[in-house]
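Heads up, one of the protein chains got dropped from this complex, but the rest are sitting where they should.
Now for chain A:
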Amino acid sequence: MVLVTTGTLRLGAGAGFAGDRIDPAVELARRGALDYLVFECLGERTVAAAQARRLADPGAGYDPLLAARLEAVLPHCAAAGTTVVTNSGAANPDAAGEHTVRLAKELGLASLRVAVVTGDDVLDAVRGLDPVLWETGRRLSECDDELISANAYLGCAPVVEALAAGADVVLTGRLADPALYLGPLVHTFGWAEDDYELLGRATMVGHLLECAGQLTGGYFADPVTKPVPDLAWLGFPFADVDPGCDAVLGKLPGTGGRLDPRTCAEQLLYEVDDPAAYVTPDVVADFTGVTFTSLGEDRVRARGASGRARPDALKATLGFRGGWLGEGQITYAGPRCLDRARWAADVVRERLAAVHGVDGDALDVEYIGAAAAFRGLADVPEPAEVRLRVSARVASRRQAAAVGWEVESLYTNGPAGGGGARTDLREVVAVRSCLVPRDHVRPTVRVVTP
C-alpha cells in the first residue's frame, strides 16, 4: 500500500543519541500533532558496544533505554496516530521487537503492529569479501584483531516497506541516520528511489533533525556569544514537509531552546566533511546551496539542498575486540599542583613499566584543568588545581587494571595532597569501516503483533 498525500507531513525528533533525554520526546508525542516520531539512538561507537553486549548475552544488544522510551511515548502516539521509527534495535532488532510486543501488551495496546528490520548484519559476507579497511588501507585478513561484528548502513527502503505493511513502530539496527526520516517521507509521498533531487532535500531534513536538541540550541549554547533561553528544558525539533520536500522546522511553544537560522546552519554542517557530497545509502546529498529563512519565532524554512545518484556500495562498520582500557584519576590543588601531578605521572609510568610490564607508549597522560582537552596545543598559566588522568589501552585485563591501581596507590605513596582518586576498567570494541557491494546486503522486514 502506498499512500500518496498532498498535505504536509510532520516528523518529530525524539532522540539524538542513545543516552538522550526522554521528556522532550514525551512533549512532542503528547502535543506535537506528529505523524512520525523518530528516535536516532545508534552511533558507530554505540553499535560496537551493543554487539559486545549481545555476544555476552544473546537476548541483549538493543538500546537499554528502548523500553523506557516506548513506555513513555506509546500511549500518546497511539492517541495521536503517531508512528514511531527508531534504530534502537541496535545489534539485536529481533529481541527489541519481542520486548516491544511485550510492552505493548502491558500498556493495553493489543493492536500495535511492530516491524523489525534486519539484514544490516553482514559479518559472514565481510569475512568472504575480505574488504580493504579504510583506517588501515589493508585487507581485513591482514588485520590481527578479532572481528566480532559487521553492520552495513541500510537505506530507507526497508522502513518504507515496514510502513507499507502498516507498522506502528519500526525497529531497525544499523540504518543511515537520515534514512530514519527518509522512510516516512518516501512512504507518504511515493517518491521514486531515483528521484535524487527530492531525496537530497529529504536527507537535509533528516540530517537537521537526527541530533534532536542540537538543532534547538544544544551543543550551540554559549553564555556570551550564543545565549539560549531555558536551556534545561530544551525542546526537540520537528519538521513540516510538503510533497516537494519544502521543509519548515519548528519546536513546540513553551519549550526551552531556540531555533533560528544560526542554530540550523550549525547543525547542517555537523560532522559533514564535504558539504557538496554527503554520502548516504539513498543519495549523495549536496548541501552547498542550502539557505535558512526565519518565518517567525522558532520557525525556519530550509531550502536549496539537492542530490545525485546513490553510491553502488554501502559503508559497513566493523567491530573488533580492541583490548582493555584502564584509567585512573587523582586531583592536586594549590601551589605547585601541576608539578606534583607531573611527578605523580612519572611515578605511575615508571611502576607500570617495571612492576606490571605496561609499555610507556601505551599510556596517555592528561592534566585536566591545564588544557588537556586541547592536547598540548595551548599554553596555560599555573592552574588552581589539576586532575591527573592516566589511561592505557592494552591487550590484557590485568595490565589495564594496573593503571587505576597505580594511580590509586598514589594516595599513600605519591606526592603530597593527592585526593579524589577514581579508577575505571572496561573492555574496548574498536571500530573500523569498509565498503560492501549492495548485492551482499539484503534487508528483511518482519511484522510482529502482541
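Basically, a residue touches a chain if its C-beta (ideal position, glycine included) is under 8 Å from a C-beta of that chain, and two chains touch if they have at least 3 such contacts; residues count from 1.
Assume contacts and distances are computed from a predicted model.
S.K.: Of the candidate names "AtuA-like ferredoxin-fold domain-containing protein", "Response regulator", "ATP-grasp-modified RiPP" or "GTP-binding protein", which one corresponds to the UniProt protein name of the undepicted chain?
M.R.: From the choices "AtuA-like ferredoxin-fold domain-containing protein", "Response regulator", "ATP-grasp-modified RiPP" or "GTP-binding protein", the unshown chain carries the UniProt name "AtuA-like ferredoxin-fold domain-containing protein".
S.K.: Looking at A:D194, A:E271 or A:E297, which makes contact with the chain not pictured?
M.R.: A:E271
S.K.: Which one, A:D120, A:E366 or A:E408, makes contact with the chain that was left out?
M.R.: Considering the complete complex, A:E366 is the one touching the chain left out.
S.K.: In the complete assembly, which of A:A48, A:L208, A:V283 or A:V386 touches the absent chain?
M.R.: Only one of A:A48, A:L208, A:V283 or A:V386 touches the chain omitted from view, namely A:A48.
S.K.: Which residues does chain A use to touch the chain missing from this display?
M.R.: 44-45, 48, 134-135, 219-220, 222, 225-226, 262, 265-276, 287-292, 304, 322, 325, 327, 364, 366, 368, 372-378, 389, 391-393, 428-431, 433
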